[in-house]
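One structure, as structure tokens, below. Some questions next.
One chain of protein is taken out of this complex; the other chains stay put.
Then we have subunit A:
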Amino acid sequence: MAIRVQSQPFDPGVELNALHAANLGIGAVVCFVGYVRDFNEGREVGGMFLEHFPGMTEKALGKIAEEATQRWPLLGIEIIHRIGRLEPGEPIVFVGTTSAHRQAAFDACNFVMDYLKTRAPFWKKEDTAEGPRWVEGRCSDQAAAERWKQQP
């Protein structure tokens, strides 16, 4: 289980290969990578700043990863989240899960992202032509996280 909160960029391909190389019993690797888009909510985005709550961020991500390992038979899990200044096209977040068979890795990766979106203390501030603006939380993210309370 690895949690990294960092301002430096990362290479998703390198992370994926390292997750697999850790254990030859791994039959499935599922990775989600979230990127900075150049357009959001009707405006062009020239980049963003990611604020977080140092200390709580790492704890919150660790707790989410821990819950995923308890719910699914995972062989590995890694979460990387960038902070600070990011440009369009750059990866923001990486969640990688590994297991013997695909379903556990798929579900766990999905779960981690849904919980990260609603429970990890990060805030995005976008740069637009009209000036900087804070990104608002989405109801659809709350709904996505809620569904994991009902199903295993």
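Points to keep in mind about this one:
Just so it is clear, a residue touches a chain if its C-beta (ideal position, glycine included) is under 8 Å from a C-beta of that chain, and two chains touch if they have at least 3 such contacts; residues count from 1.
One rule holds for everything that comes next: contacts and distances are computed from a predicted model.
In the listed set "Glutaredoxin", "Allophanate hydrolase", "Molybdopterin synthase sulfur carrier subunit" or "Deoxyribose-phosphate aldolase", the entry agreeing with the UniProt name of the missing subunit chain is "Molybdopterin synthase sulfur carrier subunit". Which of A:3, A:30 or A:116 touches the hidden chain is settled by the complete complex: it is A:116.
Considering the complete assembly, subunit A touches the hidden chain via residues 34, 50-53, 55-56, 59-60, 81, 92-93, 113, 116-125, 134-137.
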